[in-house]
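Here's the structure, in structure tokens; my notes come after.
What you see is the complex with one protein chain gone and the rest in place.
The chains carry the letters A, B and C, assigned in the order they are written, with residues numbered from 1 in each.
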Amino acid sequence: MIVVIQCKDQVGLVSAISGLMAAEKINIVSMREHVDTQNNRFFARLVLQQPADVVVLRAKLESVLPDDALIQVTLQPEKKIIVLVTKEYHCLGDILLRNHFKTLGASVQCVIGNHATLEDICRRFDVPFHLVSHENLAKEAFEQELLNTVQQYEADYLVLAKFMRILSPEFVARFPMRVINIHHSFLPAFIGANPYRQAYERGVKLIGATAHFVTNDLDEGPIITQQIIPVNHSLSAADMVKAGKEIETAVLAKALQLVMDDKVLVFRNKTIVFDV
Amino acid sequence: MIVVIQCKDQVGLVSAISGLMAAEKINIVSMREHVDTQNNRFFARLVLQQPADVVVLRAKLESVLPDDALIQVTLQPEKKIIVLVTKEYHCLGDILLRNHFKTLGASVQCVIGNHATLEDICRRFDVPFHLVSHENLAKEAFEQELLNTVQQYEADYLVLAKFMRILSPEFVARFPMRVINIHHSFLPAFIGANPYRQAYERGVKLIGATAHFVTNDLDEGPIITQQIIPVNHSLSAADMVKAGKEIETAVLAKALQLVMDDKVLVFRNKTIVFDV
Amino acid sequence: MIVVIQCKDQVGLVSAISGLMAAEKINIVSMREHVDTQNNRFFARLVLQQPADVVVLRAKLESVLPDDALIQVTLQPEKKIIVLVTKEYHCLGDILLRNHFKTLGASVQCVIGNHATLEDICRRFDVPFHLVSHENLAKEAFEQELLNTVQQYEADYLVLAKFMRILSPEFVARFPMRVINIHHSFLPAFIGANPYRQAYERGVKLIGATAHFVTNDLDEGPIITQQIIPVNHSLSAADMVKAGKEIETAVLAKALQLVMDDKVLVFRNKTIVFDV
Partner (left out) sequence: MIVVIQCKDQVGLVSAISGLMAAEKINIVSMREHVDTQNNRFFARLVLQQPADVVVLRAKLESVLPDDALIQVTLQPEKKIIVLVTKEYHCLGDILLRNHFKTLGASVQCVIGNHATLEDICRRFDVPFHLVSHENLAKEAFEQELLNTVQQYEADYLVLAKFMRILSPEFVARFPMRVINIHHSFLPAFIGANPYRQAYERGVKLIGATAHFVTNDLDEGPIITQQIIPVNHSLSAADMVKAGKEIETAVLAKALQLVMDDKVLVFRNKTIVFDV
């Protein structure tokens, strides 16, 4: 059982939380907390040994925490996700493999593509694929079709696994901190289109990828995780794209693992990630 | 003020510790804990805002913790160290620079060399240098001279910054978990002499360095930190030595920073490191 | 067209090779060479623009190079591989995905498993799977069955993608420098069984994986590539296994890419890798 808490900081919070667990005879397997002293904000994540009654535990936590506390108690950690794609297979393929072998920490409900390219690989893994083409559709109508498809399922998160359409603020606002994107760049460098071409032209010696929650501003939501790989003059722009795909796959996989394990808390435009 | 605790694990430890701080109106700036479930062992490190009375706080902690608890309360975190060297300058130079500019988190009391090579650089930084040559001396006599020199100072840690003599178990036993060594290899690979030659002969693609506490077994004490760098066929054994010096310097610097900040706890032959 | 050469070093080799190409009006897209001065050995890899007659070009190269020269001229770089597995899916899944989307640089002829666990995933990708169980078979008989299966196909390389049986020197000798293994450790540390358990017990701060050619000595063939990831006290031995799978997958993928691109030359027990 995982408990995630954020609230305004005050003296005695750790004592209140751990005291409650001790009183309830619930063993704390691990506890991580962080205080953002600049913003006077408290964050914590607890792994508890005994499955307790979710509703009761939440009520007891509410009684000992400040009024503004956001408390999330998860008995069953497996999340449900919908994956949105365009044509590139590398991120989706990795997700489908992990999903198939039950190591994703989430269950893929369906895949939505604005091209049919990746329908076949979904079929091979017995995962429903929906083609929602953007062609000949205004953005609003396209997003309405996306929404209709999404709403056929229950989903905790939408994962943009190289989905090459920009979603409107209105669409994103329906899923606050529930849309995860893999950005093909080491943000904030090379925001926008063709980052590997930009990286090639600039002659950088490292390229990276960034997984982040999507907010209104393109490429500007809270960063979940980032990684880089070294490159040099011998790579063409095409080579950089190829190298970039490796790092994109790895970064998105890591981000999903963190989010699905309830290790990522968001406050304003930043994440607190209780990783190792 | 930093408090470091380890004891046998039991329900309610975090509650007991944080409850005490709340009762004493001491603000916990940060708290990290770890439970080694395999060995039923609890570890914690707290940074406290208000300087409290060290003796009183320790007594109160003792009253709420198990009898076997090891409690370390540090009001003034700056440690005192003695550095032992032979001829190579890279680790010592880095330490002397940081010491000079007060960014080491420790104060170098003196440097002891079994060669005079590094006397000059110590003199330039106004740090006492003692030549304790091993030549024409039995190991026991040599170590007695080392000991005599060490005992002229108060020192929390002895730092072997490329000190190329193997210390006897008897000598090391006088400073339990207080001797820090930089090993010129990615332990446990290439234990012993000429690790870079071994790495070159084996054709490895990574070389590394390991900072560890010294115990009776050569190169076998608890590991504090490790780093690696990529290498390839184009490096000669000499090039690997050169590359290795960079990584040795960085690893020892990192290890010292961790130890001086009381972030490293030791249990049996392993460390718990409360880094970022 | 790719040309790979190794021979004893002497003055004028680069001149002889590049002069030949200039005389034949063959454009050199890229050329990498390395001289092992300790062993007086010359290595080169050329990418040529115009497809030339393989037999003619080889003959001309032979005429200008020392008698001991090993010359490999590859018109069509796609290799054929057979993958051997046991039960773990992570390396095989990654290989099947890349194979399916034609980004492996090789074509998977079949998969051989000593358990049936991974038959289903092969079937989903329309790749032949052969169950060759080791149960109730002497090693010799088991390997004979493996051999019978392998010989149904043409294969340039056998890839041990978490194949948990140790192959005999006799078997390996049939495929010199053509058997690639992913070792679940940062060699030469933790040779042999249960490396993650060993790493956990030793309290290392990094774990890694090594891809290497298999020779007679277990875990001792020429290293192709290695990578590491940082770990700490918070990972259980099981967590280390999980983290290790990520790095194993990445390292084997990288090694296959290098070998399939003819970028890996072997001399005695070391590789020369003409990577970026």
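The rule is simple: a residue touches a chain if its C-beta (ideal position, glycine included) is under 8 Å from a C-beta of that chain, and two chains touch if they have at least 3 such contacts.
What you see is a predicted model, and the numbers here were worked out from it, not measured in a lab.
Visitor: Which listed residue, A:10, A:50 or A:269, touches the chain dropped from view?
Guide: A:269
Visitor: Touching the left-out chain: which of B:9, B:36, B:94 or B:262?
Guide: Checking each option in B:9, B:36, B:94 or B:262, the one touching the absent chain turns out to be B:94.
Visitor: Pick out the residues on chain A that sit against the missing chain.
Guide: Within chain A, the residues touching the omitted chain are 34, 36-38, 186-190, 202-206, 208, 222-228, 232-234, 236, 269-273, 275.
Visitor: For chain C, which residues lie in contact with the unshown chain of the complex?
Guide: With respect to the unshown chain, the touching residues of chain C are 11-12, 14-15, 18-19, 21-22, 25, 27-35, 37.
Visitor: What residues on chain B make contact with the chain left out of this view?
Guide: Those residues of chain B that touch the unshown chain are 30, 89, 93-94, 97, 100-101, 121, 124-125, 231-232, 234-235, 246, 250, 253, 276.
Keep in mind that, in the parts below, only the chains that are shown with their structure count from here on.
Visitor: Where the centre means the average of the CA atoms, what chain is farthest from chain C?
Guide: So the farthest one, by centre of C-alpha atoms, is B.
Visitor: Could you please state the distance in Å, as a whole number, between where the Cα atoms of chain A are centred and where those of chain C are centred?
Guide: So the centre of chain A lies 35 Å away from the centre of chain C.
Visitor: From the mean C-alpha coordinate of chain B to that of chain C, what's the distance rounded to whole Å?
Guide: 40
Visitor: Would you give the residues of chain C that are in contact with at least 2 other chains, written as numbers and ranges?
Guide: In chain C, 232, 234 touch at least two other chains.
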